[in-house]
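Apart from one protein chain that is not included, each protein chain of the complex appears where it belongs.
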Amino acid sequence: MSATRAAAPPRTPAPDAGPGPAGGRRVPTLLRHLAVAAVAALLLTAVSYGLDPFRNFQLATVAAYLCATAGLTVLTGLNGQLSLGHGALMATGAYTVAFCQTAFLDAGLTGGWWLALSLAAAVLAALAVGAVVGVAAARLRGPYLAGVTLAVAVVVPALTVTFDGVFNGEQGLSVPVEPPPAGLGPYFPYERWQLWVAAAATLLALVLLANLVRSRYGRTFRAVRDDEVAARLAGIHVARTQVLAFVVSAAGAGLGGALLAVLAQSVSPGAFSLTLSLFLLMAVVIGGLGSLAGALWGAVLLVVLPDLTHTLTEQFTLSPAVAQRMEGNLPLAIFGVTLIVVMIAAPGGVQGLLARLGRALAARLPGRRRS
Amino acid sequence: MDRFVFLTLDGLSRGAVYAAFALALVLIWRAARIVNFAQGAMAVATAYVAYSVSAATGSYWLGFLAALAAGLLLGAAVDLAVMRFVDHRSPLNPVIVALGLVLLIQAVLGMVYGNEFLPAEAPFSRSALTVAGVAVLSPYDLFAFAAVGVVVVGLAWIFTRTAVGLRMRAAAFAPEVSRLLGVNVGGMLTLGWALASGVGALAGMLVIPTELGLHPHAMDLVFVSAFTAAVVGGLDSPPGAVVGGLAVGLLLSYVSGYAGSDLTPLAVLVLLLAVLLVRPGGLFAPVAARRV
Partner (left out) sequence: MPPSTRRGLAIATAIALLATSAACSGDDGGSPGRGPVPGVTDTEIVVGTHMPLTGPASAGYSKIAPATKAYFDYVNANGGVHGRKITYKIMDDGYNPANTQQVVRQLVLQDKVFAVLNGLGTPTHTGVLDFLKSNRVPDLFVASGSRSWDQPDKYPGTFGFNPDYTVEGKILANHVKTALPGKKVCFLGQDDDFGRDSLAGVEQVLGAGAVVAKQTYVTSNTNVAPQIGAFKAAGCEVVVLATVPGFTALAVGTAARLGFKPQWLVSNVGADHPTLAKQLGEAAPLLEGMIGVNYLPMQNDTANPWIQLFTKVNKEHNGDAPFDGNTVYGMAVGYLFVQVLQAAGKDLTRESVLAAVSRGGYQGPGLAPLRFSETDHSGYGGERLTRVSGGVQAYFGPAYETDEGDGPVREYTAAPVTPPANGIPTAS
């Protein structure tokens, strides 16, 4: 049973309650998404001025992770395919950006638009790798797919060590990135600029993804997830749909990895280990698999939870002997317990919990019953 | 030729342990349809129990038995205290809970024992015996083979020849019908977890002395190899786990011996793809119930 339903989110609002399948209604959807993105962009710009540099950087990191978790949500939440190897796809994007930026710098090509070109190249590279993995993945189900994608995740460090002439082994490559444009003034905080770059790329990706989810393709994704046989009977080419979902998801991961590399100004295999792949999966499930909003919560958790647990454990004053044992371990323990408790108490993840709360509130307000 | 014999035997002795560990994964998969990502961390926890017991009593074998007992108890506890409460409608939820358990177990072990390597004792000499001038297996390797063999035979006996084994299979394959027939399905599930965790504990006890030593992360890499082995063999098939384990062990040994140890992950990926693209359910997959 789980062979076909790798990941059905337990409590998704009926996904297609919106506009009908007629193509003519798609333009308003796009406009709506653009409007929401514009509001988010304005908000983020305002916020970037209110925050200190470290928070700006954290927010930029959230944006980078969000590309990857949104991609994974499309794959796992909407199409029902499991991937333990998205870290490898992120690494593909990250290394591509490193190569492109270095090449541009060597060729004397400087300026902000070359970075956009590098990011696009990273997306394309991840897309290509995603297509290869996706073709193999389309034949596999459940844990067998997990096994292959896990092996893909483990291959990345091995490749960088084997071809260390290209990838420079475990030490990795540096990613030359331009300082903020001179027009923004000489004292413009670098982290704010990083947030702008990451947020712009991420919002663009999200608009595209959100539109895809709402489109005919999104519906075929979900149809394949819910029942492969029924989807096939309805004339959907299952394998092709699954490959497409994998490719879209890989593009998201590639962009996420590329942004991380740009933020860090460096890339090394240790940053894209199997652990990262597993954490991405944890993030999207804890965030809530059904929707892109869940992906956002997941990305936020990836950045905030380690920080939060660290701060929390710093509150205790411990004797040196005890502190030595607790340091590092206590945050991990809290992280682990959080995962378990959230999964048991709110199997739909954060977004599922919020949706439930929202519904409960709506039900209490008289006369606001939705049809 | 000597080198080939050496690499083959070395690969087989590692493969035997992967086989045992893969078997533990298969047991839980068959009983509960969960890939237990916490298997490695649970096995490490039992190895720490063995370490403490051995240190207190001075006897390796008391520690060994304590590890097996701890494995059984820990498996049952994980089922009763955690997995029982997890919403199984999405198969990902148990996976995430298992990953949470990994973090928790490793962190607690780090707090109690420290994130340092502790020595892992081997009960028999690990020096290879020489036959006709070629270094072959060590007494310890023979012990590992024997232990894994006993487990394989024992499990086969339990599942095919005993009433409780039959009930466990029934509870796993048709829980509703079994419940109607008076089988304690929940109890059987717990028993399955306990058995699997016990086998995992044994695998841990066998493999940790051949690795870097006792450490909260000691089984991470073994888990990856064993999971690969289970997938290659087919997660529904105990014989598949054994064959898959030996195959992965041999592959790792040949590739590091003839090509370079940095290439082993690539070889594992190629093996997985080669097997799964021909047989998407693993080597020993049963005939698919529903093919469309």
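The first chain written gets the first letter, and so on, giving A and B; residue counts start at 1 in each chain.
One rule holds in what follows: contacts are C-beta pairs under 8 Å (C-beta built on N, C-alpha and C of every residue); 3 or more make two chains touch, one makes a residue touch a chain.
Treat the numbers as computed from the prediction; the structure is a model and nothing was measured.
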* Which listed residue, B:59, B:127, B:162 or B:184, touches the chain dropped from view? -> B:127
* Asked: Residues on chain A that touch the omitted chain in the whole complex?
  -> 13, 17-19, 29, 32-33, 35-36, 39-40, 43-44, 47, 50-55, 57-59, 61-62, 154, 157-158, 161, 164, 169-172, 174, 190-191, 206, 210, 214, 260, 263-266, 268-273, 275-276, 291-293, 296-297, 300, 303, 306-307, 310, 319-324, 327-329, 331-332, 351, 354
* Since one chain isn't shown, list which residues of chain B touch it in the complete complex. => 2-3, 6-7, 10, 14, 106-107, 110, 114-121, 126-128, 130, 135, 138, 210-213, 215, 217, 220-221, 252-253, 256-257, 260-262, 264-265
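Basically, only the chains that are shown with their structure count from here on.
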* Structure fact -> The distance between the C-alpha centres of chain A and chain B, rounded to whole Å, is 32
* **Contact set on chain B toward chain A in their complex** => 29, 33, 35, 37, 82, 85-87, 89-93, 95-97, 99-108, 110-112, 114-115, 224, 227-228, 230-232, 235, 260, 262-266, 268-269, 272-273, 276-277, 280-282, 290, 292
* **chain A to chain B touching residues, read off their complex** => 1-2, 5-10, 76, 82, 136, 139-144, 146-148, 150-152, 154-155, 157-159, 161-162, 228-229, 232, 274, 278, 281-282, 285-286, 289, 324-326, 328-330, 332-333, 335-340, 343-344, 347
